[in-house]
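This report concerns only the one structure given below.
Left out: one protein chain. Kept in place: all the others.
Now for chain A:
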Amino acid sequence: MASMEIDSEKTHERKQSDYTCLQDERFEIQKEMYRGQQYSQIYFARLHLMRTLLYSLAPSWKPHLPVCKVLGLEEGKECIIVGTLFKHMKLKPCVLDEYSKERSVTPLVKPRNFMHPDDSLILEDESGRVKLGGSALSPAVYVTGVVVALHGKETSAGEFVVEDVLEAGLPPQLERPLDHLKEDKYVLLVSGLSIGSNSSNPLLFQLLVDHITGHVADDEELGLAAQIVHVVIAGNSVEFPRKLLTGQNMASKDQSTLYEPIKELDIMLNQIAAGVSVDIMPGLNDPANFALPQQPLNRCLFPGSAPYNTFRSCTNPHSFDVDNIRFLGTSGQNIDDLDKYSEAESKLDFVERTLRWRHLAPTAPNTLGCYPFTDRDPFLIETCPHVYFVGNQDKYDNRLVKGSEGQLVRLICIPKFCETGVAVAVNLRNLECHTRSFNIQL
């Protein structure tokens, strides 16, 4: 790309990389036509595909046990059943509560997490449901929509006591070419720019842009910037002034105030796109559809940046390859939803769980908006990524996960840039990552 010339003999040229984005096709819904179907179709597709997988894993897990359907359970017979988990939660808000005869006092402040000690799990397949008991399966860890295989037996009370659980585990991973990169190349991940919000400082984002494009005075920093081969903006790039959206007709003055954030974002993206390839993903607050998979932000929103072929508007979730390293990431809605309906010590535990369950967003469509696909579930993770990132989290965190078949995945929680000023850089050579923080002290 462009070489930066400054007052030294050394010129820095940006490193090149191979970018392909073929997997995003399954997240696009342009070809889908809604025919009045219900969500039962996507649950069926999910159960069928996961069950085929679990049936193939069951013999090596517990070789001597028969596999049967829920309806075929006999009392006292030890067997393996495969189905979708449903978590019955007392505190989960239900739309029917509005119509209940007894008006209990509803708390004014919505609880952040809907868990309760009385939550119970139920396993369901197309033949029936069975209540799950025993201590092997903790309702605090699991959520509705996960497909698992369970080993146990039915009691006289009609409950299935679980002795052991089989999750799908990490999917197979494409081989990372062993010695392919002799030099450090970085992919920069940033999210939560929130341009237009009260808490965002435009100077902070400008600093980031200057760093990426190399408009810096320091030679060392210029060297760092030249090693960035790709930038991904993982959601929540703008925040619209919601008070203007009253449902009434808007005055033209308000209309121009409304799209100020997008115009500002476009100017910044223009600067980035001129120097390096950049992907922008929609998030919860962005002008895209609500239900997952979120469709790419319209190119008309970015009249300055769209003409560049380095600028790409992508879906959420987003999957791409850079130099044969597979990246997979979301803007955070899937993990935030897991946080509301289950618990873990850190957000990375949720991320790791979704990988082990082989499903990006198991709570969709139960509590997370989702398109009612009929013949597939696009959130099933078929190939293990090398880097799995989640945007818009509270703080930066990362973990290296090793799979049973030698898979190696770097899990990354990208913090909100407007609050922390932190962007994450992933080294393609060894999957290590570090933060690049920007600070303004006035």
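Odds and ends about this structure:
Here is the rule we use: a contact is a pair of C-beta atoms (placed from the backbone, for glycine too) under 8 Å apart; a residue touches a chain by one contact, two chains touch by 3 or more; residues count from 1.
As a convention for this text, contacts and distances are computed from a predicted model.
Among the names given as "DNA polymerase delta subunit 4", "serine C-palmitoyltransferase", "Mini-chromosome maintenance complex-binding protein" or "Mitochondrial import inner membrane translocase subunit", UniProt records the absent chain under the name "DNA polymerase delta subunit 4".
Among A:A45, A:V67 or A:L408, only A:A45 touches the chain left out of the display. Listed residues A:E126, A:D164 or A:D210: the one in touch with the omitted chain is A:E126. Interface with the hidden chain, as seen from chain A, comprises residues 35-38, 40-41, 44-45, 48-49, 52, 126-127, 374-375.
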